[in-house]
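Complex shown without one protein chain; remaining protein chains in place.
We call the chains A, B and C, going by the order they appear; numbering starts again at 1 in every chain.
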Amino acid sequence: MIKVGIIGYGYWGPNLVRNFVNNKKCQLVCICDLDKKKLKKASKLYPNILATNNYKDIINNNKIDAVVIATPVDTHFKLALSALKSKKHVLVEKPITSSSSQAKILIEEAERQGLTLMVDHTFIYTGAVRKINELVNMKNFGDIKYYDSTRINLGLFQHDVNVLWDLAVHDLSIMSYIIKKKPIAVSANGHSRVSDEPEYAAFLSVYFDDIIAHINVNWLSPVKIRKTLVCGSKKMIVYDDLESIEKVKVYNKGIKVEKSEKEIYKTLISYRTGNMWSPKLSEIEALTIEIDHFINCILKKKKPLSSAEDGLEIVKILELANKSLRQKGKPQYLL
Amino acid sequence: MIKVGIIGYGYWGPNLVRNFVNNKKCQLVCICDLDKKKLKKASKLYPNILATNNYKDIINNNKIDAVVIATPVDTHFKLALSALKSKKHVLVEKPITSSSSQAKILIEEAERQGLTLMVDHTFIYTGAVRKINELVNMKNFGDIKYYDSTRINLGLFQHDVNVLWDLAVHDLSIMSYIIKKKPIAVSANGHSRVSDEPEYAAFLSVYFDDIIAHINVNWLSPVKIRKTLVCGSKKMIVYDDLESIEKVKVYNKGIKVEKSEKEIYKTLISYRTGNMWSPKLSEIEALTIEIDHFINCILKKKKPLSSAEDGLEIVKILELANKSLRQKGKPQYLL
Amino acid sequence: MIKVGIIGYGYWGPNLVRNFVNNKKCQLVCICDLDKKKLKKASKLYPNILATNNYKDIINNNKIDAVVIATPVDTHFKLALSALKSKKHVLVEKPITSSSSQAKILIEEAERQGLTLMVDHTFIYTGAVRKINELVNMKNFGDIKYYDSTRINLGLFQHDVNVLWDLAVHDLSIMSYIIKKKPIAVSANGHSRVSDEPEYAAFLSVYFDDIIAHINVNWLSPVKIRKTLVCGSKKMIVYDDLESIEKVKVYNKGIKVEKSEKEIYKTLISYRTGNMWSPKLSEIEALTIEIDHFINCILKKKKPLSSAEDGLEIVKILELANKSLRQKGKPQYLL
Partner (left out) sequence: MIKVGIIGYGYWGPNLVRNFVNNKKCQLVCICDLDKKKLKKASKLYPNILATNNYKDIINNNKIDAVVIATPVDTHFKLALSALKSKKHVLVEKPITSSSSQAKILIEEAERQGLTLMVDHTFIYTGAVRKINELVNMKNFGDIKYYDSTRINLGLFQHDVNVLWDLAVHDLSIMSYIIKKKPIAVSANGHSRVSDEPEYAAFLSVYFDDIIAHINVNWLSPVKIRKTLVCGSKKMIVYDDLESIEKVKVYNKGIKVEKSEKEIYKTLISYRTGNMWSPKLSEIEALTIEIDHFINCILKKKKPLSSAEDGLEIVKILELANKSLRQKGKPQYLL
């Protein structure tokens, strides 16, 4: 029975707590938050779980095997490092850290200690994204051509990070999970309302060898859109996360290219249209699957699907995207 | 009575012909196309209009006052120049020319001769775009913050121009008409299926002093999307050209910012939500209005709403966008 | 080469004319309409086709083999009868006649003369309805349980017939084509704005042995809806005629019933959900197929898919529906 402590009972914390409580392979023993009101709420709902406003009560508790960190990004590094140093497995909210150098230090520490270090890229555990991954890997999908995602709504302005670090991180984790290749370069454009404020809107392109990904994120949109296109040479997928049932649609559509040396280019390409289908998706909550996966990785010493290395990859992209953003789209290369 | 000749009876030509025939201030006297099948079709529908496969029959016809050019882009310059030199007013399809230097020569020639030179930016004559322009100019709209447009579908691959020159030109004309400011820089990213092919997908950012425009165009999308957000500091507009009735929606939504020196940033911004409304739009066909405007500009020697200078502006942006595209988003500055 | 004359060049006439002109097995020789303006329009577009405002010029023309009647309903009987008596095949707009007794007389006359008498139930020739019919007849669809259709919009008030005769006739023709059974009874409810006016809204139920059909039609709806559910015991279809591409969706959903004597009823029924798919539909215009079918029926002396008998069946339902309407839904039985 893995004993777990959670640091951070804010927006996402209650979901984590509820899912750890319901997982039978582990026991949630302590919740920590600086806000005493939130702690009271937690205590009322879970009278048998310790509540503390000092995270060291978790770090120093020898009975605790694993720590979940659901605090603001700029505290991830410090909390995760001290947990790892106290020989505890760690699940940390996305993005894993504020910088790639921090992520590297955590990865080294976890390796040295033989501990599981996992990042909470929730989306890759949803029924929709798992199904898309399955489809994309089938032969009849062909090669991925592009990934194009729009994730916009009237969102809370963050004072410390821009919209890329808040919203694009979701798409980057999905993109990374599906595409399974190393990106080569990024280019980002964006806008702030006033010059020293974080960007509320950003448009990020990620170049791969023969694929392009484009991500449109915005905190200042009158309508909510969560729409992703994944286009293959033989099939195309539309993933609309706001649809209640038919979130994923697969189109047997595209273009046919026939080679010919003499004919001019235009005449050789023709449309191909066919059926559309919408596969049934698993309805199990993503977090339930993810937490079970975290516990299993600890028990079986497996690499998590959303490993710290995946988290590092995404932080690297975000760092370069920020650089590009300040230079109006100037491309930045990943080594 | 202005006498008109049309060169090009392809995709758009029949719409032009139908509208010129119905306009009472002018008379369509000649249609020219290289394709004899198309000419036959035209003759069957309009037995009283001359049909020719030699454009010089129009250029050299002294009775013709105005020439409409609806041919492939790379022929615009030659045809428009010879029409202007023969002292004919000219309406030319978008984009006005293949290069900004060509557009400049046409502008100079038209000025020298005192002729009307207009570019067919049809969208700015639609009920939807005219209403948006009206709304954006009202005080209660506030300042424009961004223009964000998606114009994608399974479209015919062009062999000579990329998707920017084919589709983004529509958004650039709308953007330019609404924003009424000079752009500063552009950054574009995109993708081709094979290296020497024109880009089928492109993502273009246009920087203004305190506004950003973003345009997502794609010939290889399983679904058709025509959705534009125009966001002001007080109101926000969603323009969905695929909606049959409620194409334009105005949201009385946004964020409220209250200034305070001591409080941290986050707490000072709050959501503001309110009613949405969808104004009734004029249902007159855009081309009907545009052609009437062209005739009126000739008769009253007025500057057209979609002037050759507007056409030049957009060709400049497209030229720089192409440059940026080949350099993975490297920004290009407009003087 | 079948020679054809058309009586009525109003709303639907131009579509008929265009399609007859394009069909290579026949020749349209004469168009008749009382309105001289409409005739002029026709003549301008088709200078080689005779135009007349006297329908007898068609009836008495010995060279004409077939007559198409696209006039108001109350003239169908007289025109069709005189055409049949002049030994001409007849295609008549829906509904076939104003009363079932009239339809019977036409049917007898056509039989006596060995002529083709067909009613223009256009919908059954659409790609969507033909696909639905195909799907419903597959084993894996199970038995049809219900047909439920909503066909509402802000429509032109008719002064002579109510909304059932104007709009429900479409659904009755689709229903009849798909269900292939004799209805037993009808019940209809409806509303007029003032007592002596035709009903602008009506709700019609048609009872079959083990199927129910329900049709909601309305001329006074702020939004346009064209949505039909066809539910089988194993699969369910949603047909939305306003969707541009995915008009037909097939749901592999339903309920599972397991029999058990002891268990209470509730626990034995469980949901069954599965994939959805949207088949590719033929994009050929319904009227093109229908007119070709009409000509083929004449040439090969076949019974049309939308025969006069089918037309009669629907008029019978409409007559009884009107009776029921006046008695607030009192059921009326078909023999």
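By definition in this document, a residue touches a chain if its C-beta (ideal position, glycine included) is under 8 Å from a C-beta of that chain, and two chains touch if they have at least 3 such contacts.
This structure is a prediction, so every number in the text was calculated from the model and none was measured.
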Contacting the left-out chain in the complete assembly, out of C:251, C:277 or C:294: C:251
Sole contact to the chain not displayed, among C:214, C:280, C:293 or C:323: C:214
Full-complex contact with the absent chain, from C:44, C:112, C:301 or C:330: C:330
For chain B, residues in touch with the removed chain: 245-246, 273-280
Touch residues of chain C, complete complex, unshown partner: 145-146, 148, 150, 154, 156-159, 185, 187-191, 193, 201, 203, 205, 207, 211-212, 214, 216, 218, 220-223, 229, 231, 236-238, 249, 251, 253-255, 264-266, 269, 271, 273, 276, 324, 327-331
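The rule is simple: only the chains that are shown with their structure count from here on.
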Chain occupying the middle, per Cα centroid: B
Chain centre separation in whole Å, for chain C relative to chain A (CA means): 53
Centre distance in Å when chain B and chain C are each reduced to the mean of their C-alpha atoms: 42
Whole-Å gap separating chain A and chain B, where each centre is the average of the chain's CA atoms: 38
Multi-chain contact residues (two or more partners), chain C: none
